[in-house]
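For chain A:
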Amino acid sequence: MNPILVEIYSTVIPSAPYLIAAYALLWVALLAYVLMIMRGTKRAEAQMRLLEEAVAEQVSRSRSER
Partner candidate 1 sequence: MTKKTTKLPETGQWPDRVAPAVLVAGALLTTAGFLMAFLVVPPVGGATVGGAELIGGSLIANKLLISQKIFFFHMPVAMVSFCALAFAAYYCVWFLVTREQRFDTCAKIAMEISLLFVVMTMITGEMWTRFEWGVWWTWEPRLTTYLVLMLIVIAYLVLRNMIDEPERRATFSAVIGIIAFVDVPICLMVTRLIPSSIHPVVVREGGMSPEMGLCVGVIMAGMLCVGFALYRLRFRQVRLEQRVEAAKELLED
Partner candidate 2 sequence: MTRSQKAPDVRPTAHGPAPAPRPTAPAAQGPAPDARPQRPSGFAQYKTLLGKDLRQEFRTKEMLVSMGIYAVLVIVVYGVALSFARPGEEFLEVSGGLLWALVVFTSLLGLGRSFATEKENGCIEGLLLAPLDRGVVFLAKATSNLVFLLVVEVIAVPLFWFFFSGFAHPGAAAPLMVAPLVVGSVGIAGVGTLLSTITANTRGKDVMLALLFVPVIFPLLYACVSATTAALVGGDALADVFGMSLALAAGYDVIMILASWVLYDFVVS
């Protein structure tokens, strides 16, 4: 290969790991936040289900009392 071309492209290979890492970690950070939100939503939904059960229980109890 032509030496000038070699020199022109000389920084491409050494910089590639950093370049790829930068982009990868960028998306990892975004994804981590999205996962955090997802987990929170799941937890809130589980709580909601418990709440529904509690409400149903209370309603049935108040009916039977009547």
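On the choice of candidates, all candidates are chains of the complex that A comes from, given by their letters.
Here, a contact is a pair of C-beta atoms (placed from the backbone, for glycine too) under 8 Å apart; a residue touches a chain by one contact, two chains touch by 3 or more; residues count from 1.
Please read all numbers here as calculations on a predicted model, not as lab measurements.
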item	value
Neighbour of chain A by the touch rule, complex-wide, chosen among 1 or 2	1
In the complex, chain A residues that touch candidate 1	2, 4-5, 7-12, 14-16, 18-19, 21-23, 25-26, 29-30, 33-34, 37, 40-41, 43-45, 47-48, 51, 54-55, 58
